[in-house]
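In what follows, a single structure is set out as structure tokens and then discussed.
Only one protein chain is missing from this complex, and each of the others stays in its spot.
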Amino acid sequence: MNQLNALAGGLFILTVFGIVGLRQVIGCLRLFVMQSVLLAVSALILGIETGSIHLFAVAGLTIGTKALLIPWLLYRLLSHEIHARREIRQVLSIPTSLLIAAGLTIFAYFTVRPLLDINSSAFIRVNLPIGMGGIVVGAFAITMRREALPQLLGILTMENGAFMAGISIAPNLPLIAELAAAFDVLIIALVTGLLTRRIHRRVGTTRVGDMASLKEE
Amino acid sequence: MELSMVLLIPAVAATLAGIFGNRAHAAAAATLIGTLAVFLLSVHITFGPALGIHGSIRGLAGWLSCDYLSALVLLLVSFVGFTATLFSLGYIGRAVKAKGLARTARYWVRYNLFLLSMLAVPLISQVAMVWIAVELTTLLSVFLVGFEDNPEALEAAWKYVVLTCMGAAFALIGVLILYWGLRTSGAGEFTWAGLTLAGLRIQPAFLKTAFFFILIGFGTKAGLVPLHTWLPDAHSQAPSPVCALLSGVETTTALYVILRLLPVLTWIPGHPAGTWSVSFGLISAGAAAFLLLQVKDYKRLFAFSTIEHMGIILVAAGLGGGAAHLGATYQIMAHAVTKSFCFFAAGATLLITGTRKIDTVRGLIRTSPVAGISLMLGGLAIAGASPFAVFISEFSIIKAGLAAGHYVIIGLLTLFIAIAFCGIMYQINKMVFGRPPAARAAYRLPATCAAALAVAVIPVVLLGVFIPAPLHHVLKLAAFALGR
Partner (left out) sequence: MGAKILFNIVQVLVVMLCSPLVKGVLDRFKERVQSKKGPSIFQPYRDIWKLFHKDEVVSDESSWIFRFTPYVVFVAPIFVTLLIPVLTDYPLFFAFMGDMLAGGSILALAGFFATLAAIDTGNPYGPMGASRTRMVGFLAEPVFMIVFFTVSFVAGSTIPYIVQQAWITPLANFFEPSHVLVMLAFLMLIIAENGRIPVDNPSGHFELAMIDESKALEYSGRGAALMKWGGCMKFFVLLCIFLNVLVTPWGLADGPSIGGLLLAIPLILLKMLVFLVVLVAIESSLAKLRLFRIPEFMGAAFVTSVVAVVVQLIEM
């Protein structure tokens, strides 16, 4: 059980790397779906192990919003704009950014090590570093990618990473907070999706990384 | 009961504005009445008896609570909300005239929702829900920032959303670690009060890590360097009344969350919270002061000044001690009223001259005395000239710092304030005086804009010379909430 959870965690962090380095924009969306499913699997395993119905609800909520609703929403809003789009010029070459992402994951692990020394069950030892790695590499993905949808997916990846850590360290956060947070993620996706569509209509492209006209000179 | 009313009124106003659809005037009227009611209600809450007796009010079965610091922020949010509504009545009509009344009604809906989220932040007691409220202040204002619908506004809106949500995700892990630390050390409510009580028990490692993440996370939203890059763009491209709200109070609500954590960390030896706050604050104030010198757009000028003031507040709160904390709360109040006034003046200037660039605006005082005088007053006030409120607050912070012996910090702070003063006054002087460009048709400011300027200037001028005793009382008690 513990190892299945670790397997889900390992594959989770792989999908985060994929969001940093995958060229095809639709591919990033599929990776995000896989990532949310892995998060739900981890929540399910934790729920079975600790016997808490709460985590089952979280798993169901994750699948419902992040694996189904948000991708459907984004696809509906943006399929016209992102169809077959690929990022051709990156900020850094893909192997370099993958290497930096791997380094950042290790850095994230060392950030949370003092916390793990104090109090840790087997699940916290796996979920917390992986969640923190997801957050840090997600932030890196936002700075690296130039297209709008991968940047949005970077934000959602960070939220997924925070949840991944959260299901192990804060398993009995009031359900209202979990519901509200899920709702909040949905609104992020909705708002950003609508904004992307409007940008595409106005500016003609979704390469938001190139929009840098507001500067001092 | 009153707390729930505070939140309910903007929600009702938003719904009404949505229902009224094309009748923008009805929507505007609903908003005006709503914000006035909220303001009066918050005055009642802040100065009323309930807070005085118990020290804190609770509402909605414990989900809402309000102590003196919350009351201060609430008061400021509602005041700026009211004056910004007043200013919007005239501004939106002129600025959006070509786009039709339906858009104007949508503006009011979003405006009310945005105000609702900002009012919720100081009132909610559960820390996890506070995070959600701060996220909502971003999400509900994105389309307000991009309201003008040109590529620059959309670029500003995009950077705003992405960078702020990135910060919010960092803050989320901070909140979760805080919860974990609380649970590990025993039972306790996950509210601000509960955390302060449990501060002694929680292991320092948890508190330090959580504080660090919340500082960089919500610091992004408050405009702390180096994650401030969205702020000049968003705060200059949004319509001016929205800028007033964003700069004046939204950054304050983000900073409020950070300030709430300071008393929880006071027991850790070595005062890491204080050190980090002071360092980040100094870096922000310094970077903003230097960046201020090279702006070409007067709304960006005021936006950088916001960053600087947020830095000053954080330094004051981090220095510790009752006097510095009192200076911090004073600065919060002074900044909110002054910065909103500055943006109203900037908005008036934009209406009159039609351009955002400093170089093309000259002789404003001849073109429109009202705008010229407001801009002058605003510039002087925000730069920290006497006899305005910001001068008093900055002076008391400097005094408190020198008394406690932090010479280097205060020296640097004074230097940054002086640089910013010179930068702001140089640009404002260029704009206000001089020969106006080729004769322009005389442009009358809409009456409501002038009225808003008049209402907003009262506290700016008044609080520099005289503070009513109840207000001073509130400020002092709010300072206690910042820790030892």
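A and B label the chains in the order they appear, each numbered from 1.
The criterion applied here is as follows: contacts are C-beta pairs under 8 Å (C-beta built on N, C-alpha and C of every residue); 3 or more make two chains touch, one makes a residue touch a chain.
A quick note: this is a predicted structure, and the numbers were derived from the prediction, not measured.
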Candidates A:Thr65, A:Thr105 or A:Thr192 - the one touching the absent chain: A:Thr105
Full-complex contact with the absent chain, from A:Gly9, A:Gly138, A:Pro171 or A:Gly209: A:Gly9
Residue among A:Val126, A:Ala139, A:Ile199 or A:Leu214 touching the omitted chain: A:Val126
Hidden partner chain, residues of chain A it touches: 3-4, 6-7, 9-11, 13-14, 17, 21, 93-95, 98-99, 101-102, 105-106, 109, 125-126, 129-130
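By definition in this document, only the chains that are shown with their structure count from here on.
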Whole-Å gap between the CA centroids of chain A and chain B: 30
Residues of chain A defined as touching chain B within the complex: 111-112, 114-115, 118-119, 131-132, 135, 138-139, 142, 148, 151-152, 154-155, 158-159, 161-162, 165-166, 169-170, 172-174, 176-177, 180-181, 184, 187-188, 191-192, 194-195, 198-199, 202-203, 208, 211-214, 216-217
In the complex, chain B residues that touch chain A: 126, 128-129, 132, 135-136, 139, 142-143, 146, 149-152, 154-158, 161-162, 165-166, 169-170, 172-173, 176-177, 179-180, 183-184, 203, 205-206, 209, 232-233, 236-237, 291, 294-296, 300
